[in-house]
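A single protein chain has been removed from this complex, and every other one stays in its place.
Letters A, B and C name the chains as they come in the text, with residue numbers starting at 1 for each one.
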Amino acid sequence: MVDRASALQCCVDCDKPREACGVFGVVNNDDFDIARMVYFGLYALQHRGQESCGIAVTNQNGITGYRGMGLVSEVFSDRILDQLGGSIAVGHCRYSTAGGNSVEDIQPLMANYKGGRMAIAHNGNLVNAEKIRRTLEESGAIFQTSTDSEVIANLISRYSIQTDDLEEILVKIMQQVVGSYAVIIMTRKRLIGMRDPWGLRPLCIGKLDDSIILASESCALDSVGADFIRDVEPGEIVVVQDKEIRSIKGAVSSKPRHFCIFEHIYFARPDSFIDGASVYKSRLEAGRMLAIEHPADADLVVGVPDSGLTAAIGFSRQSGIPYGEALIKNRYVGRTFIEPQQKKREQSIDIKLNVLKEEIEGKRIVMIDDSIVRGTTTRKLVQMLKNAGAKEVHMRISSPPVKFPCYFGIDISSKNQLIAAKKTIEEIRKNMGADSLGFLSVDGLVKTPVGALERGFCTGCFTGKYPINPTEEDCSDK
Amino acid sequence: MVDRASALQCCVDCDKPREACGVFGVVNNDDFDIARMVYFGLYALQHRGQESCGIAVTNQNGITGYRGMGLVSEVFSDRILDQLGGSIAVGHCRYSTAGGNSVEDIQPLMANYKGGRMAIAHNGNLVNAEKIRRTLEESGAIFQTSTDSEVIANLISRYSIQTDDLEEILVKIMQQVVGSYAVIIMTRKRLIGMRDPWGLRPLCIGKLDDSIILASESCALDSVGADFIRDVEPGEIVVVQDKEIRSIKGAVSSKPRHFCIFEHIYFARPDSFIDGASVYKSRLEAGRMLAIEHPADADLVVGVPDSGLTAAIGFSRQSGIPYGEALIKNRYVGRTFIEPQQKKREQSIDIKLNVLKEEIEGKRIVMIDDSIVRGTTTRKLVQMLKNAGAKEVHMRISSPPVKFPCYFGIDISSKNQLIAAKKTIEEIRKNMGADSLGFLSVDGLVKTPVGALERGFCTGCFTGKYPINPTEEDCSDK
Amino acid sequence: MVDRASALQCCVDCDKPREACGVFGVVNNDDFDIARMVYFGLYALQHRGQESCGIAVTNQNGITGYRGMGLVSEVFSDRILDQLGGSIAVGHCRYSTAGGNSVEDIQPLMANYKGGRMAIAHNGNLVNAEKIRRTLEESGAIFQTSTDSEVIANLISRYSIQTDDLEEILVKIMQQVVGSYAVIIMTRKRLIGMRDPWGLRPLCIGKLDDSIILASESCALDSVGADFIRDVEPGEIVVVQDKEIRSIKGAVSSKPRHFCIFEHIYFARPDSFIDGASVYKSRLEAGRMLAIEHPADADLVVGVPDSGLTAAIGFSRQSGIPYGEALIKNRYVGRTFIEPQQKKREQSIDIKLNVLKEEIEGKRIVMIDDSIVRGTTTRKLVQMLKNAGAKEVHMRISSPPVKFPCYFGIDISSKNQLIAAKKTIEEIRKNMGADSLGFLSVDGLVKTPVGALERGFCTGCFTGKYPINPTEEDCSDK
Partner (left out) sequence: MVDRASALQCCVDCDKPREACGVFGVVNNDDFDIARMVYFGLYALQHRGQESCGIAVTNQNGITGYRGMGLVSEVFSDRILDQLGGSIAVGHCRYSTAGGNSVEDIQPLMANYKGGRMAIAHNGNLVNAEKIRRTLEESGAIFQTSTDSEVIANLISRYSIQTDDLEEILVKIMQQVVGSYAVIIMTRKRLIGMRDPWGLRPLCIGKLDDSIILASESCALDSVGADFIRDVEPGEIVVVQDKEIRSIKGAVSSKPRHFCIFEHIYFARPDSFIDGASVYKSRLEAGRMLAIEHPADADLVVGVPDSGLTAAIGFSRQSGIPYGEALIKNRYVGRTFIEPQQKKREQSIDIKLNVLKEEIEGKRIVMIDDSIVRGTTTRKLVQMLKNAGAKEVHMRISSPPVKFPCYFGIDISSKNQLIAAKKTIEEIRKNMGADSLGFLSVDGLVKTPVGALERGFCTGCFTGKYPINPTEEDCSDK
């Protein structure tokens, strides 16, 4: 399964960072088919993790669930969903950032503890998880998975010796764990959401009739017909019980906002609104800003499907250069990956994309992509356009050069694979064979509508300046 | 399997006609991995048929093959492809137009006859197949499948009693069969392509080094890095043996060209060139023409993904109204289809598409789609835009109203399901809730660049005027 | 699939001949669930073929069916069986004797011909099939499979030009085909059984309430609760229509009976009665006769599971030497075969069988097996007993040495793999490391109760005297 999933990632988006997880939970105060609601929620969040998924439900028999390797549409069938009725539910889809993409690590994690039974789904990365694990092991805990959910479950259990009050326990946990997290915890009676104090990972609240939903992105609310209520705030704990939503704030001292800007650039679905900003609008504006910062004298603006298309429209609107299609994507890309073996010509062949010569030939092209990580795909695309007869290819990237790894839940290749960490922009341009190359500046990126809202971002992967020192193992809020 | 494939079709493209088949053949005069070459060729032709597929090869052991239900990426694995080496190969992917989507009908058909062993792959529909079957049965033939390939195989075998000359036999067959066909026949030594005298279905010739390829569309040539040589002409038989390509013409009297215009409108991949015209360009021009015939006073032009996007760009360029995205497609649509069960709100939920409110709200929208068959999806999309805050929705369709069934290889719903066969345009507009509705005229469609090449089209599905009388069972060329 | 099936055969019964096929048909004159009836019939006949299976039914929609690679319990599910209702049905299970174990060859074969639609299931081997194929090809037939069923279907179709009377046609076919066959043919109205004039392969008639059944063996009748009526006679055609059973005899001149004696020795299930004789009784008597022909001075009689157990009981009863168990079979032998890789000790390891040391140690053992083909398994078993402490091992085989191949539907290894074709009995004994070795004589075998009924047998694999000259291609009944 490891191989299969890796192959998929590699062929579809091999030159992009990867998101780790999506979470979705519901308190069913109507008579909804809760398992199918979570199914469609996860389905809409599938872009956040394609390796494994699971759904846990609370019903008269307690907390039970079903989990498996694969896409939501592969793991769940009508027969399985029919067995997952209940009053509360939580789901998770996952791409593993760490090495361990084993069956054991599929979430939600379900466990019994002193306070009863719980299920936990986690998106993000705790930078002091290793230290907490060691401390817990020292006092007798065992760990069967490599997930942060198991760390949180053990902390809940450990703190429950001192108090029965789960909310008090979660406040203590928020004071202890350091890193990025958007966590959903389900007990027999409650659904609880927690978002890290920096707001690194997204989490929002929705409503469908009397039922209340927590989800990584608002697009998942749309997918089930629910209304967006608000984002969970950085450092907030949201407790949903029956029809009531309670908020616990101030568990940790206030931190400067550091929302992950890559969610806007690439990860999040364009139809999501995160922390008040439209992801689509952010990308459109990034394209506009790119046209201002790095104009080009050209005949046609094209985007790299699918994530570069929006910025390309923005660039076209700002520059007045016509927008067009240049690259056609095969709609039937499967998960298994058969390697072409025609060595001689491989530079010009791509089974996932083909060039529209008719539109390209003899023209000066501006090609927009949202980001470059290793640069191999971009080089190939430039060549494809040139082979198709483009007179010039001006490459424009609607985000700054990625020069540093991410420690907060995004899987960016290690630093020595990052082309921008090793080469100057001119070297990259040459390497790609482009006639010109421009990256949006960090300032430009932050000036997109997002910026207008006086919001703060984590730009660690561009600047190396992280909100939390990732090497300092314990920077907890004491 | 029937259910699964139907479900797929239904959810992804339920309001579109369906193509029947794609064919791809190679004579390997180099040391290519022929099975993988056909694999990638079929992969690029997957849009022409997703129900089943197969590959047959000629090697030292004779003709052998592998066939199965499902997508190319599902049916074939590295292990299977490794066993399919050879010097000639032919592949087929299929969506069944007739009822019989059984395992028996998976192509290529392989059979022994007096002249040895052959494999046949067929795209199209013979209107006198039933009559030929009855005639052959009268003289002792049996039929194990419902494919036209088996009809052709039996005719080859029957005529081989009179002559050993396969080319002579194929000339006779071309004189006898009536309907649309793009057929590839493989023997131990030859690969033969035949295209019907009206040119209803496409077939082209390509070259990769010394190897020669026949394929339904030129995009399949691109996918293996081959160069496009030319289209097979209507009524032409092309015989490939080793490095030689021979052409037999004049088997039947010259017919007026009647290429299927729906290939340009919807079926063919936009990156294909068919009979000298770029499919992409045809769609772009259809969009332009639509803007001339049915202008709209609006703020934004949007296309229905994926096949309406190109015409939308054309409409935008002609009208000067900005192009934008409005509908976001879930990239992880699986083949299994779980039905949402939240009845109350179903009108506003679509798990495959979501609306970009940010871009739509308060605007007057022109929404472009390439065709309307039953109209149910279009109605839903108009509602989604209105719900998202569109002030006005002007629906524009870049082809004429589909009022008649197709008898030549395209699966259009029966006449009483065609919304345009039952309602006036004004009635359709009301039904959809659109503020205005315009279809491209037949004249306008024919005036697209395609028309400029003085090419003839079959417009039977729009006009009811077919090149061949589909009810007259025998209109063969005597 | 080839590999998997071969592996199975190899590990379970690698030293035995293999049967080719089982057939089962029903005319449903009650309201039985006909598909499940055929399912259970094939299930009981599974020992006759484990590679593939299929069921065809006649219902209001004509003749339809389902076929697949694998065991009956693997190919059919409740969902599939639910779709196979009807008034007549025919099923088939198959192990392919010829090379072609492809999907195409799965039976029953279904085909349309001048007279309508038919389904055919065949057990046996036509020795003049190749000649008939060539003749039919000369007159225009094509062949898509390598089965004899397709030969018969083409003959039916060809003769239907001359007459509409199917029974007349089948008489002609019986006059033309030469070899072994137990065939079931299903049309829209009739179920027809045909048995070759020598009676080489078995076929019997049963009844359940008003419904009539044809089956390879009577154990299949038992499995559905039906009563045995009678065997189909050699050279007889049985036509079942509604509640009527009609018999056509004399189509070919009377032949001496040559029932396959290996059915009694090994293939048929012991609970079957064939041509009036109990298979169990035959084996018991073969064991008795063996004790008379080759007595042994020993302490314990043991059989090789499963097919040697009955003869061992017979040997014990005749000799007075106690019967016991010595070899324990693993009940959970799966289809996939993982090779042990501990070379050093492999002679003493068998993952399918283990020795009961407690029962063997210090004793003189008579070990009975029903037959020896290559001899490798027997050698291993003798060693296992010796290693377990047996003082002496006296090997007794309840059939004569197999020295010649079979041309009539049984897959015996080619002559140069037959140990008895290359070595004397003393050489075989030494090779096996047994203290003595005795084979039942041909005369002794024929004197079993079977013989008492003045029945004739084909003993070709022991004597090389075949009822039909297998190399003379046409010895038809003219």
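Here is the rule we use: contacts are C-beta pairs under 8 Å (C-beta built on N, C-alpha and C of every residue); 3 or more make two chains touch, one makes a residue touch a chain.
These numbers come from a predicted model, not from an experiment.
Student: Would you mind listing the shown chains in contact with the chain that isn't displayed?
Tutor: Spelled out, the missing chain touches these shown chains: A, C.
Student: Return the single residue from C:V23, C:I55 or C:L81 that touches the missing chain.
Tutor: The missing chain is touched by C:L81.
Student: Identify the residue among C:D33, C:E167 or C:E392 that touches the chain left out of the display.
Tutor: Residue touching the chain left out of view: C:D33.
Student: Considering the whole complex, which of C:N354, C:Q417 or C:N431 touches the chain not shown?
Tutor: Within the whole complex, the residue contacting the unshown chain is C:N354.
Student: Can you list, in ascending order, the subunit C residues touching the missing chain?
Tutor: 32-33, 36-37, 39-40, 43-44, 46-47, 50, 71-74, 76-78, 81, 208-209, 219, 222-225, 269-271, 273, 278, 280-281, 284, 306, 309-310, 313, 316-317, 322-325, 328, 330-336, 338-342, 344-346, 348-349, 351, 354-359
Student: Given the full complex, what residues of subunit A touch the hidden partner chain?
Tutor: Answer for subunit A: residues 67, 103-104, 109-114, 133, 137-144, 153-154, 156-158, 160-161 touch the chain left out.
In this text, only the chains that are shown with their structure count from here on.
Student: If each protein chain is taken as a node and each touching pair as an edge, is the resulting graph a line, ring, star, complete or other?
Tutor: Its topology is that of a line.
Student: Determine, using the mean of C-alpha atoms as each chain's centre, which chain is farthest from subunit C.
Tutor: Measuring from the centre of subunit C, the most distant chain centre belongs to A.
Student: Among the chain pairs here, which one is joined by the most contacts?
Tutor: After counting contacts between each pair of chains, the winner is A-B.
Student: Can you give the rotation angle that fits subunit A onto its twin subunit B by Cα atoms, in degrees and rounded to the nearest 5?
Tutor: Between subunit A and subunit B, the superposition angle is 180 degrees.
Student: Just by CA atoms, which chain is the most central one?
Tutor: B
Student: Averaged over CA atoms, how far is the centre of subunit B from the centre of subunit C? Could you give it in whole Å?
Tutor: 48
Student: From the C-alpha centre of subunit A to that of subunit B, how far is it in Å?
Tutor: Each chain reduced to its C-alpha mean, subunit A and subunit B end up 37 Å apart.
Student: Mind pulling the subunit A residues that touch 2 or more other chains?
Tutor: none
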